[in-house]
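A single protein chain has been omitted from the complex, and every remaining protein chain is retained in its original position.
Chain naming follows the written order as A and B, and within any one chain the residues start at number 1.
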Amino acid sequence: MLAQTLMLRFGEDGEELEELVEVAADNPILPVTSELFWGAITFAALFLLVKYVLLPPVQKTMQERADLLRADLDAADAAREKAGSVATEVSDQLADVRAESAQIIDAARAEAEAERARIVGAVEVEVAAAKAEAEAEISAARQRAMAGVGPAVADLAADAASRVMNRPIEAGAARPVVDRLLNSPN
Amino acid sequence: MELEFPSIDNLVKWPAYFGDGTFYAFNKIALISVLAVLIPTVLFKMAKKDMVPRGVQNIVEGTVEFVEKQVVLSAIGPEGLKYTPLLLSIFLFVFFGNIFEVIPTFQMPANARMANPVILAIVAWVSFIGIGIKAQGLGGFLKSSLFPPGVPTALMPLVSIIEFISTFLLRPFGLAVRLFANMLAGHILLVTFAVLCITLFQPSILAAILPFSFAMLVGLVGFEIMVSLIQAFVFSLLTAVYIKLSLHAH
Partner (left out) sequence: MSILASTAAQAVELAQELNPEEAKANAAASGAGMAYGLAAIGPGIGIGYLVGQAVQAMARQPESAGQVQTTMFLGIAFTEALALIGFVVFILLKFA
């Protein structure tokens, strides 16, 4: 039927065209003039409204939001970069401080070591001097004691020997022997 | 029990509210077309201009963004952004023409009548031809659309005829018929199950089928809402694709 009506439409006979109008009114597929009219008017109205009145403010708002977002993102990026540089700076400083403190500690330790060595050395010297003095004193005292003890021991030994041998022993003769005995390391 | 299916004239033809018989006869279809202009206008005007969108502003900006991203950018690319108003108004007009299919007291998709699809198809046809002529010049546009490169000379006349038919006749015909037939089929489908429900609603053993019929009807309403959206999307997407094909010699 569509083919027929289309054929009718392209026919030249006026009566057939009138017939077409009647067919079109009955056919559920062909458009109706009044609906075409209203459809055209309303769509034209919608298009003009959307193009000149409705869409621009919405697009402007969306564009503003996009710009705002981009600006915020840029600011965030900049802040992040800045934070990064500050962090590296801080860590650099920290490393510097750490190196410096290590240096100071090393120096202090070396100084303390030197001081200790010096003090220990001085004390050792002092101690050695005191020790030597004491040893000298001891040996002097020993000498003195030996010197004091020697004649008495010689006399005693000579006396004892004379008593044992029943003959008098000259104290002067016993003396060198006693001294030798006393001085020899036993 | 007899199933009385209403005649198709009862399903898609509506009496005029005024101006019966004249070229400005105002019936339900015309009313839906007017609402398809008024509702977007009111929604866009209600939308505030906050940096943090809420409520209506979300809906409006979501729609605009959907058309920009899914239709304009995906079919044409950044150079097509200047056609956003056209594609957005096509999208809105088709969608509101469709969605009245499931709105109570209307229950009629405006696009189940051939008038609005034809108007929109003509708009799309004029747009892609006009944009093509503007972008490539009349000769360049005809050459690129009728004489595709890489075709043997012997076949060129045949290919040209086929290209002419497919580009200048089948494209608008396909656009209009796709939208019209989808909505009419959906409308008839809903009517069928509604009529079935009404017929089954009586004291009879067959009333046992009623719940299934009703569940089907409810499911189909959801399906038709989806179809409304998809058809609006497809119509604007196809228009965008045709514009894209007109913009450059291919």
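Just so it is clear, contacts are C-beta pairs under 8 Å (C-beta built on N, C-alpha and C of every residue); 3 or more make two chains touch, one makes a residue touch a chain.
Since this is a predicted model, take the numbers as computed values, not measurements.
Undergrad: What are the shown chains in contact with the chain that isn't displayed?
TA: A, B
Undergrad: Among B:Leu87, B:Ile131 or B:Leu238, choose the residue that contacts the chain missing from this document, as touch is defined above.
TA: B:Leu238
Undergrad: Looking at the whole complex, which of B:Ser145, B:Asn182 or B:Ser213 touches the chain that is not displayed?
TA: Looking across B:Ser145, B:Asn182 or B:Ser213, the contact with the absent chain belongs to B:Asn182.
Undergrad: Tell me where the left-out chain touches subunit B, residue by residue.
TA: 7-9, 70, 74-75, 174, 177-178, 180-182, 184-185, 230, 233-234, 237-238, 241
Undergrad: Counting contacts across the full complex, list the positions on subunit A that touch the omitted chain.
TA: Its contact residues with the unshown chain are 1-2, 23, 26-29.
Criterion: only the chains that are shown with their structure count from here on.
Undergrad: Roughly how many whole angstrom separate the Cα centroids of subunit A and subunit B?
TA: Distance between chain centres, rounded to whole Å: 66 Å.
Undergrad: Once bound in the complex, which stretches of subunit A touch subunit B?
TA: Listed in rising order, the residues are 28-40, 42-43, 45-47, 49-51, 53-55, 57-62, 64-65, 68.
Undergrad: Along subunit B, where are the residues that touch subunit A in the complex?
TA: 8-9, 12-13, 16, 19, 22-27, 29-30, 33-34, 36-37, 40-41, 44-45, 47, 49-51, 57, 60-61, 64-65, 84-86, 88-89, 92-93, 110, 113-116, 118-120, 123, 180, 184
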